[in-house]
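Missing here: one protein chain of the complex. Every other protein chain is in place.
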Amino acid sequence: MADLTMVEAINLALRQEMENDDRVLVLGEDVGVDGGVFRVTDGLIDEFGEERSIDTPVAEAGIVGMSIGMAIYGLRPVCEMQFSGFSYFAFHQVEGHAARMRWRSRGRYGIPMVIRMPYGGGVHALEHHSESREVIYAHTPGLKMVIPSGPRSARALLVSAIRDPDPVIFFESKLMYRSLREEVPDDEETLPIGESRVVREGSDLTMISYGAMLHRTLEAAEKLSEDDGVEPEVVDLLTISPLDDRKFTDSVRKTGRVVVVHEAPRSFGPAGEIMARINERSFYYLEAPVERVTGFDVHVPYFAREQAYLPDVDRIVYGARKALNA
Amino acid sequence: MADLTMVEAINLALRQEMENDDRVLVLGEDVGVDGGVFRVTDGLIDEFGEERSIDTPVAEAGIVGMSIGMAIYGLRPVCEMQFSGFSYFAFHQVEGHAARMRWRSRGRYGIPMVIRMPYGGGVHALEHHSESREVIYAHTPGLKMVIPSGPRSARALLVSAIRDPDPVIFFESKLMYRSLREEVPDDEETLPIGESRVVREGSDLTMISYGAMLHRTLEAAEKLSEDDGVEPEVVDLLTISPLDDRKFTDSVRKTGRVVVVHEAPRSFGPAGEIMARINERSFYYLEAPVERVTGFDVHVPYFAREQAYLPDVDRIVYGARKALNA
Amino acid sequence: MPRKKFEPGHDVEHLSILDEKGKLDSRLEPEIDDELLLKMHRTMLFSRRFDEALLKWQRQGRIGTFAPVSGQEAAQVGSAAVLEEEDWMVPAFREFAAAVWRGTPPVGLLLYTAGYNEGGAIPEEQHDLPIAIPVASQLVHAVGIAYGIKYREREQVVLTYFGDGATSEGDFHEAMNMAAVFSTPIVFVCQNNQWAISVPREKQARSRTLAQRALAYGMPGIQVDGNDLLAVYVATQEAVERARAGKGPTLIECVTYRLSVHTTADDPGKYRSEKEVKKWEKRDPIPRFQNYLGNKNLLSKDEIEKLEKEIKEEIQGVWHETEKQMERLGDPMDMFEYVFHEMPPYLEEQRDAYAEFLKERKENHDG
Partner (left out) sequence: MPRKKFEPGHDVEHLSILDEKGKLDSRLEPEIDDELLLKMHRTMLFSRRFDEALLKWQRQGRIGTFAPVSGQEAAQVGSAAVLEEEDWMVPAFREFAAAVWRGTPPVGLLLYTAGYNEGGAIPEEQHDLPIAIPVASQLVHAVGIAYGIKYREREQVVLTYFGDGATSEGDFHEAMNMAAVFSTPIVFVCQNNQWAISVPREKQARSRTLAQRALAYGMPGIQVDGNDLLAVYVATQEAVERARAGKGPTLIECVTYRLSVHTTADDPGKYRSEKEVKKWEKRDPIPRFQNYLGNKNLLSKDEIEKLEKEIKEEIQGVWHETEKQMERLGDPMDMFEYVFHEMPPYLEEQRDAYAEFLKERKENHDG
């Protein structure tokens, strides 16, 4: 057990998987000598050499495309997009090939690769560095889409992602990279992809979130408990696709009231699918409209105003009260 | 008035706008001499020359990026992605710049451009030629996203899109390109972007669809009327973003039962947002869970099986009956 | 030295051995054993006839659209023939002749063309990638495979195909650059067939040759007469040797011509003249090579005729076998397969719901 930041926990996952399996390698812009602009891949080049910790040219489509080729050849590449906002340069490779190669080749070439990328706002970054567009990946057949909510889940899910026979998009919250620590076991730990979990039990309201927003949601839940005397249940999705609706279905059937929280833009955002599933599975249990507390349908403002864009504890509480009082 | 196919109607819109306004030009792969692989831009090069009907190299990011530059310079480019499945090569230009330039420059540089692209299945095409991923665009702040449902609406909406001061993604159903004809006025006609319409009145069920699937939905409505004696109301969205929820809200409040039909994959698909809006606006009017009849979360199969992927009349009727009988 | 010329570091060469008049430059003639020569010829001829058959079937509505290979057989067979079985071949979408050479069963190609996903399967022992339709997108995969080879210190090389149009895409650039930066064992074979659908080579790029694009990457580039199987073979052999010796990538531009339509959805009458096509028909790689084999006394007129008959029958056999298979295929439930290694619950649910719908529909229909 060690008390690790998310950066350290992800680094641990990479290091251990590289030690265990010489098919695993990392590649991307500045992931080698520099150890990544957030130091996530720090030291890997010393331990594994520049052939397995590869500094690439600035070429996202090339990075993803090469990773696809490596996976076809039998390796297990973990490539990095320096920021999720630049992953669109490679989207045609992700949608056109990573997601399709197994299917196109009738199972001959699976693509066991992971595309890691920092996502989300809150760190005073420049334009394009604060987005949260998980829907684009979650809506693409053939991909898995994972967003851990802390150091321990990040480490365990990344190990699972690396071992997964299919391509996994792995979002890492920049906001959480160094802002919290968790005990992470030294020994191997995995978490199944496609399983959400209840992180706070309650019976009055179901709060669904993931990634950095989970923590604000949990804070809001505490506030509701203290101030309003209601006990919210909080579900951490962990995987966005395949979306696990079992946990929140159970919860919604119990509470009848729901708020969904994410920092992605509102329209056509992740909450839509969650609300659709609730409609399909728990319609008759609902006592009030589902509330969504989300980013707005605007570009993330430059950092002087970015906190206004992001759901904050007050805004979540406000949304929750609507769901509770409707 | 002339009886036109959708190809002819779109061609008419382009031709008239080019005649009216020398800022309007078309560019893309094979749009010039060839007149487009679907002949949508046929003859424009003869009338307007190769400087305004521009055959480009095979370079989607370049086409969209150049169009952005043209728009900044004061022109009104209408560029074509040969198929929506190849538009991802340019997604970083769309998301990173077309959608943001007005905002980034504090209103100095609006981007009045249209990106036209054929979308959707049903024409026995090759891989990547049958997708329907409007969500990717609809979820991107700063874009408008339009999907007409026939020759007349295509012509009128395209004119509006060309005149719109902001970037518009314009999906054209390949399936409808030549399969139906409509009367289209010779004189100018526009339709407002951001407005849906009721195309069939009824009181028992609300059916929401758009594009090629609208027609199957209408057929299903007729079948339900004939076979089951129910009268569905059918809403044609026309614009996906900004999504006009007024018409379907009115309808849902009247009928209490809804089916949403689209050919995009199900998970995190357009129906999610529509269901979220219904939840938000019409929760207390709903008598049954909203049904969605959609494409599956798989890649569109090669053409021997593609009809199985696409919602068909029977599947829509089946979904509608679920909504009616729940 | 303040204003001086800078040498780019590589020359760009042009290579032609057997010219369109059939004239042979015997100093450059490669030593290829007779069996291989004849096999190359047979594959070219088979591909041409298969192409013609596909076109016919397509016009009859029996299959869907496809991208004919006619005219480009030498560029494909002359390069693919240099590869060992263990080497990798990464095609675009027009490489039916190369695929046949590599052992792809024509039944598979035909099934693919008839709209069956089953046709996309690659035989287990074949190191080839499936067809890649998005232009130039396959090149970066080829570089990744080549990186893997280098990482594993294997003797393999990768050969990848693309067109003149593909050289305009960003993915081409990123692939070429990364292949050079990582000095990977790869050969880039550009089939410059003069057209990217309706856009001629001159509107695709202003450079005199496509081969000289190699200079941008510090990579050797060579332009060859792509309808001259011998030149293609020699240039590929040099490039493959260089790659295998750890000396990195090469770009080969094969100057050739698409004699047929772009795909069956295309009407070349819109953009190119019959005269141009006629000119290139005179440069047809197949008669030229037959002539060469004839001069070497390896192939007589009679033998060609016999071969033509044999191929015709073979193609009929392919059709019959494919038809038989098609009868067995087409279960719509197949569409849920192969999306993931293991089907996730939500897909199982969609599949089961669809099966239930089909069952009910059938019952209603039967009932």
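Remarks
Every chain is named by a letter (A, B and C) in the order it is written, and numbering of its residues begins at 1.
Here, contacts are C-beta pairs under 8 Å (C-beta built on N, C-alpha and C of every residue); 3 or more make two chains touch, one makes a residue touch a chain.
All of these numbers come straight from a predicted model, not from anything done at the bench.
Considering the whole complex, the hidden chain is in touch with A, B, C. Only one residue from B:Met66, B:Val198, B:Ala288 or B:Val313 touches the chain missing from this view: B:Met66. Screening C:Phe172, C:Trp319, C:Phe340 or C:Tyr354 for touch with the missing chain picks out C:Phe172. The missing chain lies against chain A, touching residues 29-30, 32-35, 37, 55-62, 85-86, 89, 124-129, 266-267, 296-299, 301-306, 308-309, 314-315, 318.
Chain B residues in contact with the hidden partner, per the touch definition given at the top, are 25, 51-52, 54, 56-57, 59, 61-62, 64-75, 77, 92-93, 96-97, 101-110, 141-142, 144, 165-166, 194, 242-243. Residues 1-9, 11-17, 19, 25, 28, 168-174, 177-178, 180-181, 183, 203-209, 211-213, 215-219, 223, 231 are the ones on chain C that touch the missing chain.
One rule holds in what follows: only the chains that are shown with their structure count from here on.
Put simply, the chain nearest the middle, going by average C-alpha positions, is B.
Annotation: 30 Å between the Cα-based centres of chain A and chain B. Mean C-alpha position of chain B lies 35 Å from that of chain C. Residues of chain A in contact with at least two other chains: 92, 96, 103-104, 141-142, 243. The multi-chain contact residues of chain C, meaning those touching 2 or more other chains, are 117, 120, 131, 134, 170-171, 339, 346-347.
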